[in-house]
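This report refers to the structure that appears directly beneath it.
With one protein chain withheld, the remaining protein chains of the complex are depicted in position.
Chains: A, B and C, in written order; residue numbering restarts at 1 for each.
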Amino acid sequence: MNVVLDRAGLDELVDVLLADGYRVVGPTVRDGAIVLAELDSPAQLPAGWGVDVEPGRYRLRRRDDAAVFAHSAGPQSWKQFLHPARQRLFTDDGPVEEAPVRYAFLGVRGCDLAAIATLGTVLRGSAYDERRAGLLVIAVGCTEPGGVCFCASMGTGPAPGPGYDLALTERLDDRDHRFLVETGSDAGASLIERVVHRVATPDEVDDADTAVRAAAGRMGRQMPSGDLRALLRESRESPHWEEVAQRCLTCGNCTMVCPTCFCTTTEDVTDLTGEHAERSQRWASCFELDFSYLHGGSVRTSGASRYRQWMTHKLSTWYDQFGTSGCVGCGRCIAWCPVGIDITAEAAALAAEGPRDA
Amino acid sequence: MTHRNRQLQVGALARVEGEGALHVVIADGRVEDTELRIYEPPRFFEALLQGRAYSEAVDITSRICGICPVAYQSSAWNAMEDLTGSDVGERIAALRRLLYCGEWISSHTLHIYLLHAPDFLGYPDAVSLAKDHRDRVECGLALKKAGNAILEQVGGRAIHPVNPKVGGFHRAPTNAELAPLAEQLRRAADHALDTVRWVAGFEFPDLELDHELLAAYDADRYAIERGDLVTSTRVSFPVRDFLDHVVERQVPHSTALHAQLDGRRYLTGPLARYTLNSDRLSPRARQVAAEAGLGPTCRNPFRSILVRAVEVVYAVDEALRIIESYERPDPPAVDVAPRAGVGHGVSEAPRGLLYHRYEIDAAGLIRAATIIPPTSQNQAAIENDLRRVVQANLTLDDPALTALCERTIRNYDPCISCSAHFLDLTTERR
Amino acid sequence: MTSLAVWKFASCDGCQLTLLDCEDELLTLAEQVTIAHFLEASSRVLPGPYDVSLVEGSITTPDDAERIRDVRAQSKTLITIGACATAGGIQALRNFGDVEQFRSVVYASPSYIDTLATSTPIAAHVPVDFELRGCPIDKGQLLEVISALLVGRKPDVPDTSVCTECKRRGLTCVAVADGTPCLGPVTHAGCGALCPSVRRGCYGCFGPMAGANLPALTGQLRRSGVDEDVIGRMLATFNVTAFGAVDDASK
Partner (left out) sequence: MRADPMLPTPYRVAERVVETHDSATLRLEPVGTALSGARPGQFCMLYARGIGEVAISISDAQPGGSLVHTIRDVGAVSRALHDAGAGTTLGARGPFGTNWGLESAAGHDLVIVAGGVGLAPLRPVVLGALARRGDYGRVVLIAGARGPDEFLYRDQLAQWATGDDIEVERTIDRPTSGWDGPVGFVTEPLARLSVRPDRTIAFVCGPEPMMRYSANVLIDKGVPAGDIRVSLERNMQCGVALCGHCQLGPLLVCRDGPVVDYATAGPLLTVREV
């Protein structure tokens, strides 16, 4: 059964989660962007804020309504909570025990929901499992895709796939500001029972469905159709990599903002006395020169080979390694690349080179 | 060995910031010459500023001295804002003063504990001092750390802060971000008071100097980050007239330039500030100064360590006051549109007045820059003090006299990095 | 016990001050090593040879060019600290100007001043075992290098972009979100992305990272409307020679 929350109901939902001891993570405006951060109050949601996004360019924009979820992916992804940028692993005293955290993620889009699952496959057997186990997900159906979004062509959105406890679709019109709710779990269902809601009219349900479906046609970007996995496999020696390398800074931003890039480097350190040793890990990037270091030198020294590694991993070898695509179509790598390199455009360029003898 | 004709040699002056040498000639029982020889290689900042944008002076001049970068930054933005007539408003001004307090706390504490106190207690350095007085040194380090914490939180970095700019800051900290500082500063206040009491117990040789004094002056507060100028003969003048009063000249033995005030030797720095402005200190600073035996003025350079300790108490008080009444400036900076002309700025570096003058062209580029750091202003005074100290202590043997000379120099915490840099002592007794 | 010496050449003292800014570690360090020569902090000077020498500053006088050879001869491991020592520092701007004219701007009678026409990094004079970047160096990195040296570990001082640190901190990119020119993508990591953390563009204190693609960045700056002169000045600061070398190599 579909129900509806109004804005006050959404706020109540956040308050209930906070009262239940969840750390509620959701979108909020900070330093010129809509970031993901722990919310102390629903008032911190980015009501009335939208974004304009292009390759290498992101701007906050005031909307002429009070929508809270009408923005596309920002500078961070949910991985910073589930797979933190830096983790202490152990000290001389044994493993670093993490106090279990119960996160409630508010406003997870289809692409990001898929990314959480993708990371779950890759990081199975690590601390990710526990962090994810306690997670409550409130997804949102996307009605307002951004200039660099292409989830529709990756099959991860605009409607969120499975894996959520609740999914909201935000609608604003002359009548009211409402959130159509679908429940995806018992936990979600019982949450809804605790906040003021009403039953959705069939029109409202239709309207929400239509809006989400229409979003699929308004994506700012699109992956070329065809077998990307084979395309990349067969493009290893394409001259195009050299061309991208002219533009690519090898700065690693694309990997850091990518919601599925999982790579880490371990650090074993001691203090000045040498009496305390510990190990931690930090996000790494295949754009780092040392990433592929072997005694005597790095395997991938050229920018071309590093960009090739990244893109090939996302679109092709990920299937070999983990059975799915590594790219979910959120568009972050395009927006947050300082020079606006666009994975969809590079894929199209490779495709345009035509069939090659494999 | 006769005490009438002597020759002293000291390889390198330690525990000063930078590199230099000291040369003393004693002939017929009279001090013939004392030279503070600065051999820090010149880095030509005034020249390399030419053609740079007005906005770059803050970051570039900061690199003149890693010990007092905020002083350089402040004098630079003061000069640029003087040129454009910009007013940054009270909120930004308060944040700047807070930043500067951080530098005073950190730099003064560095000098007191790590550079100067070992002299009074007969240790070569603070590490050896810590072997016998670990608590003391730890107290000093905690105090220094509190100063650095301000620099890091407000400035983004303790050395060469990245956040300040002409017009204000790139980003103003939130109240919540400043709150932990207040916590740390409340503890630091106790350390600062302890420091005064500890230093007050040192033995201070007698020496009463008669130099002219020069300091910044602010009617409302103890001048730090800006002010007009005032002298001990109660001449006061605005910053833009600085070069009418202060003239720099080159001396053969030094890569630093020497300055004179209205043709006379003069002194800037803690003693000058205290003597001219002590009535503007916080009640707590005044009270502890009195407890420590300081009157409203102080002209004994050996007591400068005490004055510094009192200034640290004041800086901690000020920092706390500013944080408690902090209102986040929004926007964090005012627009400063450059125009052709000349701007002047001073601020009170921990070691004394720091003057900047820039000539800017219509495109906002620097055509000429003049920077007068405290150590070159004080150099003549230091040399004069040395002469008097040596003259009065001719009965000491060479090592003792040499040590006393070094101590005399350290009274000024001379920042040779600023003046160009320092110390290596040769004493000739003929 | 490992002996440590600290040396100064043309510099602002900020990098050696970083060692004294290790308030929490200084006394522990002094128990782990013998501080044998550190003029800024101690009047006790022990004779060489030294196990580890930290060298601050660039070479700008004939005397200093001699002195650094002597320091090298006395040091088992020589580590340069900071942009002056690793790249010549801001004073290397003179390399592109007329030093006679520089002298006359600063000093009325330039003949007194004995200075070279160039400011050169330590590595241009003697072999260097490890370089710590930064103007000034980062305290954490300094401690890491010393701790690593003491136990025979490879210091964890990554040679990647500032962007990686910026992103690990969860900062919002100022280049993309504010349109602020930022050198982060070509600059060696180490500061912890200080400038972006105050919504300022990185100004390159740590010099170029390994394999920096300077033309790609200057292209981006140009496209976003930054003047050629401004780009030139952005790269001509504390690491002017190092960025200059990368620029030349790309031509």
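Everything below uses one rule, namely that a residue touches a chain if its C-beta (ideal position, glycine included) is under 8 Å from a C-beta of that chain, and two chains touch if they have at least 3 such contacts.
Everything quoted here is computed from the prediction, not taken from an experiment.
For the chain that does not appear, the touching partners among the shown chains are A, C. Remark: the omitted chain is touched by one listed residue; of A:N2, A:Q222 or A:T265 this is A:T265. From the options A:I34, A:L60, A:L123 or A:L315, the residue with contact to the chain not on display is A:L123.
Checked against the hidden chain, the listed residues C:L46, C:A73 or C:V151 yield one contact partner: C:V151. The omitted chain makes contact with just one of the residues A:A47, A:L89 or A:A216: A:L89.
The omitted chain makes contact with subunit C at the following residues, 151-154. Subunit A residues in contact with the hidden partner, per the touch definition given at the top, are 89-90, 94-95, 122-123, 125-127, 129-130, 233, 236-237, 262-266, 268-270, 274, 277, 279, 281, 284, 286, 291-295, 299-302, 304-305, 309, 312-313, 316-317, 320-321.
Quick note on the criterion: only the chains that are shown with their structure count from here on.
One simple way to say how far apart two chains are is to compare their mean CA positions; for subunit B and subunit C this gives 25 Å.
Centre-to-centre spacing of subunit A and subunit C amounts to 37 Å, using the average Cα coordinate of each chain.
Contacts with at least two other chains are made by residues 31 of subunit A.
In subunit B, the residues touching two or more other chains are 171. By the touch rule above, subunit C contacts subunit B in their complex via residues 8-15, 17-18, 20-21, 23-24, 26-27, 30, 35, 38-45, 60-61, 64, 89-91, 93-94, 97, 99, 101-103, 105-109, 112-113, 115, 119, 135-136, 191, 194-195, 197-200, 203, 205, 230, 233, 237-238.
The residues of subunit C lying in touch with subunit A in their complex are 25, 28-29, 31-32, 143-144, 146-148, 150-151, 153, 156, 158-161, 163-164, 167-179, 182, 184-186, 199, 210-213, 215-217, 219-220.
Chain contact summary for the complex, subunit B toward subunit C: residues 11-19, 40-48, 50, 52-53, 56, 59-60, 63-67, 69, 110, 114-115, 118, 124-128, 130, 134, 137-138, 141-142, 144-145, 148, 156-160, 162-163, 165, 169-171, 249-250, 252, 255, 257, 368, 406, 417, 421.
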